[in-house]
Every structure is written in structure tokens, then in C-alpha cells.
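Contents: one structure, followed by commentary.
A single protein chain has been omitted from the complex, and every remaining protein chain is retained in its original position.
Chain naming follows the written order as A and B, and within any one chain the residues start at number 1.
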Amino acid sequence: MTLTLDILLSGLVLGGMYALIALGLTLQYGIARIINLSYGEFLIAAAFGALFLYTGMAVNPILGMIVVVPAAFVSNWLLYQVVLMPLVRRAKNQGMLEVDSILGTFGVLFVIQGVMLVTFGGSLQSYSYLSVPVYILGTTLALNRILALVFALIIGGVLYLFLTRTRYGTALRAVAVNPAAAQLTGIDIRAASALAFATGGAIVGAGGVLISMFLTFSAAMGVVFTMKALIVVIMGGIGNMLGALIAGVLLGISETAVARLVDPGLTIAVTYALFLGVLLWRPTGLFGRPAR
Amino acid sequence: MSPRSIGLAGAVLVAVAAAAALPLVGSGYHLALGISLLYFSVLATAWALFSGPTNLVSLATAAFFGIGAYTTAVLTELLPWPVVLAASAVVGIVVALIVGLSTLRLSGMYFVIFSFGLAELIRQVVTWYEVNIHGSVGRYIFADTTTEGIYWRLMILLAMALGAGWLIRRSRLGLAVRVIGQDEVVARHVGIDTTRAKLALFAVSAGFMTVTGAVMAPRWTYLDPAIAFNPVISFEVVIMALFGGAGSLFGPLLGAVPLVLLFDVLGAYFPTYFSVILGLVFVFIVYGLPHGVIGLLESKVAALRRASLETGMSAFAERVTGPVWSRAAAHEPATDAPVLELIDARKSFGGLKAVDGVSFTLNRGEILGLIGPNGSGKTTALNLISGAIPADAGDIRLDGKAIEALPPHRIAQRGVARTFQLVRVLPASTCLENVIAGLAFHAPPLWGEPADEKARALIARVGLAGREGMPAGQLTYIDQKRLELARALALDPHVLLLDEWLAGLNPSELQDGIALVKMLRQEGLTIIIVEHVMDAIRSLCDRCVVMNTGRKIAEGPPAAVLADPEVIRAYLGDADA
Partner (left out) sequence: MSKRSLAALALAAAAMGALCAGAQAQDTIKIGWAISKTGPFAAGAAVTTLPNYQVWVKDVNDAGGIKVGNKKMKIEVIEYDDRSNSEEMIKAVERLATQDKVDFILPPWSTGMNLAAAPIFNKLGYPQLAVTANTNKATEFTKRWPNLTFWLGLPSEIVDGIVETFAKMNKDGKIGKKVAMVAVADQFGIEQSTAAREGLKKAGFEIVYDKSYPFGSQDLQPVLKDAQAANPDVLLAFSYPPDTFALTDTAKVIGFNPKVFFVGVGTAFPGYKGKFQANAEGVMGIGGSDAALPGIKWYIQHHKEVIGREPDRWASPITYASLQVLQQAIERVGKIDRAAVIKEINTGSFDTIIGKVKLVDGQNKNIWAVGQWQGNDFFGVAPLNKAGAKPVIAKPAWQ
């Protein structure tokens, strides 16, 4: 019984981290329709930002978010307006935009990674913040990881309410479902997409700061997070906040359960097996709309 | 052969001979560069074999490459080289078939990430196996082979990959995947077994990737899952193929060669700023070459443009790829029994009962009008008949045989052809290819010269003579409808389903259209039309079935049902009742 509870809570915390990583991408891909392969690079850049503020200027990472998150928002907004907008304008259909955005953001990935390599070097970075135990229902958890879960829940919840309960959120969802029709209703698609993309960037910035508190990272590691985020997003159903949260938590709990009950050697295998299984069962993810 | 093509063939021969002689004259570095060029060329070409026409972007390249490398690692000391390579091809193809069967129904990003996840899963499982069963993660490969040997093997492999691509392009298989890539629904309705076609290509593509891995493995002496299943390979191959142009045979080659050279030059001269410069180059490539290198060449070189439009139907290619297809069902001989029967057919979408217990029969040689207000379930009923969507319950019989459980391509092969409410042509294909798509997959299939002739005749028949070579996307809306009809007729159907085919025509076009449909009936076709144009219904239909909110509310001659108060109420709403 305690073991079950332990697995559930630890899994929930790990899953919270996965969801946190994925939420920004749900916005960028689900609404702005950009497959951003440089997504993980922004996460790492934010982690470097937090590291620099903490070790260099003794600013604690939570406060550091006040700097990092707006910076991430602005840089992603610029990325969309400067680099991606020409591709969006040029694309005749979603397929073309997907191919172009894959190629374009693949380039951006290299640029950001290269700049970080030149600036910070390739070595592993790590610092300690809020790495203190918290006892919940007889289980010991790390405070910094719990914080990531709490942020994921807050961000996911707020975005879900924003998208479903407000006028502007509804407009954004309209853009996601049918860009052409959304235009007819007088929505400025490009502004809306840029905003969604930048918000996604801000969220991944927050994620990067939180994750840097407990994961060791290096300039070359971004793609690991991009792929993890894509898996969570796809598993949850593109553009669905609740889907991303639930998919993240499912992955976290099953990973923890396998590590405790079967063999830690199979944890990553089970992540992918679960992901593949879900797609075989529901080809458009847990909460995805059918393709047509 | 013209002198020009002889000259071209000569130039190609010289180039191939020069490439083959590289190991004899070049330095070790040239050879290593040559190997890089070749293995990426093979992988990109193999990738585009499947992903080019189907538009399904696969990130599973590393999975197959790694499987090949591991096959070599395990077998190399037990078996002679050719057997190792053959074994790796078999393993790769078997894995591809198993994987393909379960995954090819995914589309878009779902497929992309699925294929990535698959590669990672295989890597994790191999690692777990090596740790727990084999007792060591790394394997050492001391194969009795030379660098030159690897180079030449890769050359042969590239030639085979290009040859396979050439053959497939000229066979029905190639046409099938071109159709699937443009519109999978159309593909199913012209009798293409889309699963088989995609599976076959996926397996061929995977086979080449696996053998590439098997050939390359001895280069590295030491192999572990991180080296063999390096996901970066998958990404690089996608980028190369897309950069070159995945839609044409030589496109991937035109992407792989410059990019490998670019990587090399950047890595050598700017080791510190490699990433930044490479990234900027990528971004500029995306802006500068929207259609890939091949697009640039096609716009500059007229000869290439012609070559790229040329489909070519080769009997030889067809013989090679023929075994992909199962025997298509022949049309049933005519009887007096009703051609088509719907018995208590039902279909719901969530809570909405789109077709709610509808029954009717279709007699040989008649035109049945299926009418009713918008949203009454007419198109859904047609979709149930053509197999586009499966019925929840009820029987549908064609010539007395149950078809409700059959996939659409089987129903199409049994003689049911249709047009779509929102016209569906293959926009990037020529009009000729659009119609040949209808001829090539029914029973018995037409290919080559006979198909060409028949297609031209059908195009002339719907009044599009002279536009055979025009891409269908450039036709006007009305002409696209004509083309769609020609494609449906190409299936040589005995039941034709026309979904608002007459909508949107001007009065004179409407008269032409009505005359055409009448003529089709005289030729023995049995037709169901879904229509709102009352003139057409009155002048064409022998009988009408009226639907409202998923149910049949009336049936009989047009004049009678149109006067039925319930029908009027259905059309005009309850206020008038």
C-alpha cells in the first residue's frame, strides 16, 4: 500500500515535469502550427539563464523567472515574426508549413546551440536549489521537483481555462482548428499565432528555470527535451492542454512503477511502449480530434 | 536513342566509372568522404522511396540502420558476407512489415513522432537485451573486409536503390502511392489497397536502410546501441531528402551530396562555429530553395522539367512489382436480382444518428434519386455503400453478396464507383494520370499502352480532350467535376454514385450534364444520384428515396414523392405544416 502510494506520488511528480516540458509546445504546435525543433534549445537557454543569475548574481531561480520568462517570450515572438513569418506566408497548406518549419527551426536549433556552446562551453552544468525533502503521506519528495509539478498544474489549468472560457482563447482555438475559417471571423491570425508561439516560448522558459534546479544539463542537450515534449504532446492529442497534462502524468507514473516493480533498465523503454500503444489504440492521441 | 541521350548515358557511365575508381586513386580521406556521401545518398534515396510519395515523414531510419549494423555484429563471425547482408535485409523487411501493419494508419505528425518513438524503443530493448541477456553492451566487429570493399558495396547499393525507385515509379505501385500521397480517400475508391501499397514501399525502403547499416558496421570495430541507433542519422536523412526534393528520384541525391560536403567543409574550417554557421545556412536554404534543389533545377533546365512530368508505364517494372497486389475480385455476372440492397443500415457519429435504419433497393439499369434536406444523411448513406465509412449495423448487398464489411477498394473493384460532394481530383497529377488511376486497379487492371488509350478516350468523352497533360489542379471547378466522372467511369463500374455532381453548373452545362448521365444509363449503368437540383431529379430519376434526419421518409416516382406533404414539411420546415 505504501509502495503503491509512493509510486503514485513519485510518478506524479516526474509526470509533472514531463507535462511542464510539453505545455509550451502544445501551444506552439497546437495553435501556431509550427513544429519547433529548437524548442528544447530555449529550455536549455533558460536553464543557463537561471544558472547565471543564481551562481553569478545570487538571484534565486524563482525570482530569476521574472527576467527569464519575459526574455523567452520576447525572443520567441521575434523568432516567429522574423524567421517563421516568411514561411507561414509562403505556405500554401499545412503540409508545406510543416516541412518548412521543420527545416527552418532545425537551422535555428543549431544556431542557438552553437551560440550556447561558444558562450558556455559544452560541459555539464548543475547547481542546487530547493533540493530539500518534503514528506507527503509517508513519501519523501524533493521540493524543487514538486514545484515543477505545481507550475505544470497551474500553467496547464490557467491555459485550459483561458482557451475554453475566454473570447480570446476561443479565437486561438479557432485558429488551431481552421486557420482559413478563423480569418473569416475577423481574427488576426498572424497576431494570434505569434502570441501563442511566444506564450509557448515563455512557458518553456519557465520550465527551463524550474528543471535546472534538479537536472544536470549541457548546451547539447536540448533535443532530448524537444523529443520528450513532442511525445507528450502527440500522446495527449495536439493542442490539448489537459491531454498534455494527463499524458505527462501517465508517462511519469508508468516509468516509476516499472522502475520499482519490474526493472529500472526498462523505464525509458516503457515510456516509448506506452506512447506507441496509445497511438495504436487512438491514432490521434488521447484527446486528439480525428484527422478528418 | 537520340545522340543526346547517348551522350548523356556516356557521361553517366564515365561519372560512375570515375566514382568506382576513387578508392584506387584517392587518399584515405577521399575514400572516407566518398563513403559518407554514398551512405547518406543511399539512406536519403531509400527514405524518399517511401516518404516522398506518401508524405509520411519517417524518423525510423536509425532503427533500420541500427538493426542492420547489429545483424552484422551478431552474424559476421558465423556466416559469409553475402549471407550476412541478405539476412540483414530479411530482418529489416520483416520488422518493417510488422511495424508497418500497425502504424500506417497514422498520419501527419502522429506518424513522425511514432516512428521516432519506435526507433528509440528498439534501441532501449536492444540495450536491455544486451545488458541482461548478452551480458555486455558493446560488441566488437572484426570483419574480414576493407574500406574499399565497403565503398564499392555502398555504390552497388545506391545503384540498386535508384533502380528500385526507377522501377517503382514506372509501375502501378508507383502510381498507387502517388495517388495515396495526394488523396488517400480517392486512392481507396479507385480500388487501391492502400495498406498493401504503403507496406510494400515501407518494406523496400527499410530493406535498403538495413543493408546500409549492415555494410557500414565493420567500419567502426566497436558497436553499441548509442552508435548503431543514433537518432541524429534519422534527422540528417530527412533534412537531406527534403532539401534535395523528396518527390523525385534524384532529389535526395541532390540533397545528400551538397549537405555532406557542407558539413565536411564547415566541420573542418569552423570547428568552433560549426553549429552556428550550419544553422544559418539551413535557414537561408529554406528561404532560398522552397522546392529543394530539384525544384531549382527543374525551373532552370527544361529537359529535367519534362523528365519529371513523364510518368512512363513500364511493363517490365509492372512484372517486378506485380506481386504486391492480391487478385482483384472480378465483377459479378448480371442477374435479375436487385443490384444493390440496403437493409436497415445504421450509422451514428457520437449521439447523432446520421443514418437511422434505412432500407432501399436499387434495380438494374435505373437511376435512383437520393434526396432530402441538408444534413439528412444522404452523403453518409453513399459513404456506407462505397465503404468510405463502415456501417454500425444493417446489411448492404451488391448483386446479392454482402459488402458492408468490405474495405472501399474491394467495393470499388466489385464495380461501385463514385464522385464526391466536394470534388476530389489529384491536383498535382496530370488529367491523364488522374484517369489512369481509375483504370489501373480494377479487375483486370489496365497498364501501359491500353491504359493510355482508354484514358484518352474517357477524357475526350467528358469533354476535356486536349488537356490530358495539364495538372488537374489547374482545371476549373466544373472541369474538375468532369475529370472526376471520367475517373469514376474508368473503373468500369456497374453502379455509379454521383454526389451532387450537377451542383454549381450553369443552365447550359446542366443540360449537358443531364444528357451525359442519361447516356450512361443507356449504356447499362445503374446510378444513384444525390441531388438538390429539382429539374435534374425530375428529368433523370426513375425513383426517389427521400431522407430526413437519418430516416427514409418517402419512396416512389419523383413527382409523387415531391408532392408528399411530409417531404414538403421536411424541406420547408414545420412552420408550413
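The working rule: a contact is a pair of C-beta atoms (placed from the backbone, for glycine too) under 8 Å apart; a residue touches a chain by one contact, two chains touch by 3 or more.
Keep in mind that what you see is a predicted model, and the values were worked out from it rather than measured.
When the full complex is examined, the chain removed from view is found to touch A, B. Interface note for the absent chain: among B:148, B:224, B:512 or B:542, the touching residue is B:224. In the complete assembly, the contact with the undisplayed chain comes from A:122, out of A:70, A:122 or A:157.
Considering B:79, B:131 or B:389, the position touching the chain not shown turns out to be B:131 (whole complex).
Of A:38, A:76 or A:267, it is A:267 that touches the chain left out of the display. Seen from chain B, the chain kept out of the figure touches residues 27-33, 35-36, 39, 124, 127-128, 130-132, 135-138, 140, 216, 219-222, 224, 226-227, 230, 232, 261, 263-265, 267-269, 271-272, 274-275, 288, 296, 300. Counting the whole complex, the residues of chain A in touch with the unshown chain are 6-7, 10, 14, 17, 113-114, 117, 121-128, 131-133, 140-142, 214-221, 224, 252, 255-256, 259-260, 263-269.
Rule of thumb we're sticking to: only the chains that are shown with their structure count from here on.
With centres set at the average Cα position, the gap from chain A to chain B is 33 Å.
Per the touch definition, chain A reaches chain B in the complex via residues 29, 35, 83, 86-87, 90, 95, 98-100, 102-104, 106-115, 117-118, 227, 230-231, 234, 238, 263, 265-266, 268-269, 272-273, 275-276, 279-280, 283-285, 288, 291. Partner chain A is touched in their complex by these residues of chain B: 55, 57, 102-103, 105-110, 113-114, 116-118, 120-121, 124-125, 127-128, 131-132, 231, 235, 238-239, 242-243, 272-287, 290.
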